[in-house]
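Missing here is one protein chain; the remaining ones are kept as they sit in the complex.
Up next, chain A:
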Amino acid sequence: MKKNFIRKIASAVLAAAVLLPLAACGPGGEASSSSSSAAPTSSSAQSSQASGGEFVFGMQTQPDHLDPFLAATADTRSILFNIFEGLVKPDKDGNLIPAVAQSYEMSKDATSYTFHIRKGIQFQNGNPVTADDVKYSLDTAAGLSGGKVLVADLAKMKSVEIKDASTVVVHLKQADYEFLPYLTSAIVPKGYTEQDTHPIGTGPFEFESYSPQQSLVLKKNPDYWQKDLPKLDKVTFKLESDSNALLMDLQGGSVDGASIANNVASQIGSGFQLIQANSNSVQMLGLNNSRKPFDDVKVRRAVSCALNPDEIISTVNFGKAVRAGTPVIPGLKKYFDDSLTHAYDQNTQKAKQLLSEAGYPNGFSMAITVPSNYTVHVDTAQVMVSELKKAGVTATIKQVDFATWLSGVYTQRNYEATVISVDGTTLSPRSYLGRYLSDASNNFVNYKSPEFDSVYKQAENEPDEDKRVELYKQAQEILSKDAASVYIQDIANLNVLRDEFSGFTPYPLYVFDASTIYRAK
């Protein structure tokens, strides 16, 4: 009996002994920061590097749909960016470059756009892209062929006219000088119905296989229209459940690169280059505007006053983030209204006062639903709980897996508050502000304001750019005044790449472009 007991102690000690040396020989926190200044190498400068090879990119997500018209999450769109292209596509400077179209013209009154399809471009299944395919794709996305509107941004389209075999004209219901960004919507083969299980587009990589919760594999599209791209033969997206698993993958060598959170970045050690860029999404505390007590603007303002984004940035993100204050990303400089960043500074007294005015002198209880795979959001929520407590609000955290979050919070809007980062699908202020329209299908905070709706609609129809910018800023001011939700930060996106790889291209959008990456050694 005693032997048995001693054996147990011995095994416990042994287990501890295994852990300790690991801790001792780990790299110090500072070691990794030396490489953080490594600038991304411009891809066009290198032409002599070896092509081919395999690259494994770690992601902390699960795709929701592979069909480009159904995919709702930012991470999924980031993966699909490598498979699909629109008539135009964004480049690394935020401009739109012709993709499936070779060239385009806008009519003078901005009610129609003409596109000339690129000569020789073909889908990954070998079929050439025809005017029929383009019409089919846009009609499907915009719901013009009888179905639902799948891409809300395209609802302004009136019709798509086939002029000849390689020319397509897009007619709009009303003039729109800023419609081009929405035509990054994917072009897909006409009549192909298997997109959700085997996506086919015109992008640099074609789909090979997908194992849910494990990996999604893409291979080189040999007929890609940009002749020197992609450089890799194969890209595997390794799908992980949380940031710890991703860190283990990086250290263990099973992934070659990843987009990681700041707390993980401080731990990865040498052998990696760190590329810092804006994540181009705004992390927010989404408040369900149609749920008590958040239907009262005073309560929403009180919550805004109770929180301190600066503390969240320094605690959770080690200072690597830009404070927001509005749903528009700070990177969209022309439209971002920086006067709103400090519209609500932390003021516990004022928060309490607002709460008693709203009829909650003793505060209230709220549940913050957070997707558990995003450690950064869970950590943010922890800081929020402690800040809200000071204002008398008892907040609790409820972790759910991402699929549950998508259906319960985002789609069914059955929640009180949530922490999430929201990105834009295009480089236009509309993709950040449009979801606050009273009838928008993606208005998951249930914000309703006729004033906002009318300013937004006015901005859409305004031909003069300066006036348009002014109107978009006005719309942000209304959101801020109504405290539609609490806009915390644009978290710096840290991309790590094993030293032997190069060519990472940061975008002003939330996308990962695998086509320019190559093995340098």
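The rule is short, and it goes like this: a residue touches a chain if its C-beta (ideal position, glycine included) is under 8 Å from a C-beta of that chain, and two chains touch if they have at least 3 such contacts; residues count from 1.
Just so it is clear, contacts and distances are computed from a predicted model.
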item	value
Among "Cbb3-type cytochrome oxidase maturation protein", "Probable glycine dehydrogenase (decarboxylating) subunit 2", "Putative D,D-dipeptide transport system permease protein DdpC" or "hydrogenase (acceptor)", UniProt-listed name of the chain not shown	"Putative D,D-dipeptide transport system permease protein DdpC"
Option touching the unshown chain, where A:Asn127, A:Asn244, A:Ser270 or A:Thr411 are the choices	A:Asn244
Selected from A:Gln122, A:Ser266 or A:Asn347 as touching the chain missing from the view	A:Ser266
Touch criterion as defined above, residue of A:Leu144, A:Val169 or A:Ile397 at the omitted chain	A:Ile397
Per the touch definition above, residue among A:Ser137, A:Thr326 or A:Gln382 touching the missing chain	A:Gln382
Residues from chain A at the interface with the omitted partner, ascending	1-2, 4-5, 8-9, 12, 16, 19, 22-23, 26-29, 243-244, 247, 263-264, 266-267, 269, 311, 314-315, 367, 372, 375, 378-379, 381-383, 385-386, 389, 396-399
